[in-house]
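For this depiction, one protein chain was excluded, whereas all remaining protein chains were kept in their positions.
== subunit A ==
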Amino acid sequence: VAQEGKFGLGRPALPEEVAAWDLDIAPDGRNLPVGSGDVWTGDEVFAENCAVCHGDFAEGAGNWPKLAGGQDTLDRDDPLKTVGSYWPYLSTTFDYVRRSMPFGNAQSLSDDEVYAITAYILYSNDLVDEDFVLSNETFMDVEMPNANGFIVDDRETAEAHFWTDTPCMENCKDEVKITMKATVLDVTPDEVGEDE
């Protein structure tokens, strides 16, 4: 019999089922599995599973994402956003690699391999020494350079002037000039598609 306001649909999730799917790691390291991996093991696992796209030193190959480098570029014209230069929490690296990488063969790595790869990515970003061992015990010892680089959406204050009862309707500008044209770049695909 359904409880008040309930329909009595679905069935209890079993602990094994929750454990299989609930893999997300909190920024404070909660939910990390017991395990460990060192930089040198990570180097090997990375070479085997990751380097074909992300480069031997996590510097990226071709158009694939660069995982290392870019420190102190965030306020420049063309910032390079990597785990080292941009990501605020190490938990995200472990969580994302374990659940969604390698691209095309996700969820194939053991927890220890994920610890090792994460250690290697940290090393590639000059954030740990070559003898570093990452584990659920040492995880929160790592300081991420851009941990304080984020603010919560502040549009309603920073952009308060976009709320206005009196948008200009007439004589809004003296002069209008074309300053940039898309056809100069000529990077738009053909109308009928690339394959034709």
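Everything that follows uses one rule, which is that a contact is a pair of C-beta atoms (placed from the backbone, for glycine too) under 8 Å apart; a residue touches a chain by one contact, two chains touch by 3 or more; residues count from 1.
FYI, contacts and distances are computed from a predicted model.
Participant: Between "Na+/H+ antiporter subunit A", "pre-crRNA processing endonuclease", "Protocatechuate 3,4-dioxygenase, alpha subunit" or "Sulfoxide reductase catalytic subunit YedY", choose the name on the UniProt record of the chain that's been left out.
Facilitator: "Sulfoxide reductase catalytic subunit YedY"
Participant: Quickly run down the residues of subunit A that touch the omitted chain.
Facilitator: 5-7, 9-13, 17-18, 21-22, 24-28, 62-65, 74-75, 77, 79, 81, 83, 86-89, 91-92, 95-96, 99-100, 103-104, 106-107, 149-155, 158-159, 161-165, 167-173, 175-183, 185, 187-194, 196
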